[in-house]
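The structure under discussion is supplied below as structure tokens; questions concerning it will follow.
With one protein chain held back, the other chains of the complex are shown just where they sit.
For chain A:
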Amino acid sequence: MSRYVYLFFPHLLAEYATRKNPELREVPLVLASPDRGRMVVDSVNVRAFQKGIRAGMVLADCKALYPELHMVETEPGRAGKLLHALAEWCVGYTPFVAVDQDGLVLDASGCTHLWGGERGYLENIRNRLEAYGYTVRMAMADTIGTAWAAAHFGKPFHIVPPEGQREALRQLPAAALRLEPDVLARLRKLGLRHIVSFMDMPRQALRRRFGPSLSFRLDQALGQEVEWVVPIAPVEPYQERLCCAEPITTATGIAIALNRLLEALCLRLSQEAMGLRHAVFKTFRIDGNIQQIEIGTGQPSCDPAHLLRLFEHRIATLEPDLGFELFVLEASRVAPIAHEQSTIWAVSSQSDKKVAELLDRVTAKTGAGKVSRYLPVEHHWPERSIKEAAPLWEKPATAWRTNQPRPVALLPSPESIEVTAVLPDNPPMLFRHKGKLHTVAKSDGPERIEQEWWRADGNYRDYYCVEDEEGARYWVFRSGPYVKGQLQWFLHGFFA
């Protein structure tokens, strides 16, 4: 479950100006900027706020009310820069901080226990921000929407208990849902001033009257709709770079560079208990050409020697020409390494690791999709009775069936044969496959296997196990009932 904190700074710019110029602390202060030929108030400090001056008022009107009002001109873009700086400061509290229009969103999930609970966490933030001179209204809730609403319209220090969004939103005004002005106006016209008055109305009716945004915002606040925000510091990718003073032209040089990058990357991965699943090695040639080689592993690995061996075959495919000046190694996919290694093959985890590394090397050499295991599936149709499994760890879900004879070798697609057989369903007496005549000495069958109608159309197959006079055993089938002029008999496999 996520916990979000919303920090709302009601007097941000005015307080910043006070910080720069402490003697402004005791006077009513407004920051204003020109807008359509007049000065409009952007931000007010607490004293001016108490006198009833709000952001958005025209400066001339305010001056008329309070001639002693002190005015400072707003620097364009200052608010955004300030919020960004505060967001970077907040990274000390959580790695996930996002900048909103007039505040900050903090994802505090799993962070609060370090400050002795949610109350301690919020108090710590507030105390430190107030020491800098910023007034902050803060709220914590399960969703960003509710945290925003509580921070703007609730108490200045508001913790919504987990799953308590519905209760918290009840007494707040409709504006707490971040709605467009025209939707708010329509709500006001209908007397729906508080969220509680329309929260339980049927969603269809709301959508018809107020457009999609109202129910969307309500869902976001209640946690039924996911809300995305972009953190200021995205999670750092696993990437290592190596610049070279002189261009590198030899395979040995490239291998040394790669080894260094792998060691640095694996050190970081092992500190974070992660293992590499897929890596890209990019080489930048001095003439601007970029080449890359990729590897993948079956199990997460952070062993530089093993990973270097996977890359070894591909190094020869790089064309250094005049030389490479920059090498970049990126781990495009990483996965946590399981600490308690369970044995897969009932031998030892050490040998499992060796097999996994061998299969990685084979995959690096032959390309993906060549290594497979087969597991039984509960289907009678021979082609569907086995499925390919992930090379190492999947266990069979059902037992292997041995009650019916099955050949050791199965042809990829059945091959047509000419057969002499007694109608309607006697086994073949002789058959001709690839020009060679086989006389059947012994036979078993038929074993009828029906096509699975819910998967594919087609005829059933009557399988016969036949043995020719030389002792070779074949699996042949007749497809469907007899129809004149149609290929009917096929060879499908060889018994041992």
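FYI, a residue touches a chain if its C-beta (ideal position, glycine included) is under 8 Å from a C-beta of that chain, and two chains touch if they have at least 3 such contacts; residues count from 1.
In this section, contacts and distances are computed from a predicted model.
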item: Omitted chain, identified by the protein name its UniProt record gives, among "3-isopropylmalate dehydratase small subunit", "MarR family transcriptional regulator", "Protein ImuA" or "Glutamyl-tRNA(Gln) amidotransferase subunit A"; value: "Protein ImuA"
item: Which residue of A:L267, A:I290 or A:A409 touches the chain not shown here; value: A:A409
item: Residue touching the undisplayed chain, where the options are A:Y132, A:W400 or A:Y482; value: A:W400
item: Residues belonging to chain A that touch the chain removed from view; value: 345-347, 350-352, 354-355, 358-359, 361-362, 365-366, 370-376, 382, 385-386, 389, 391-392, 395-396, 400-402, 405-412, 441-444, 465-467, 469-474, 493-496
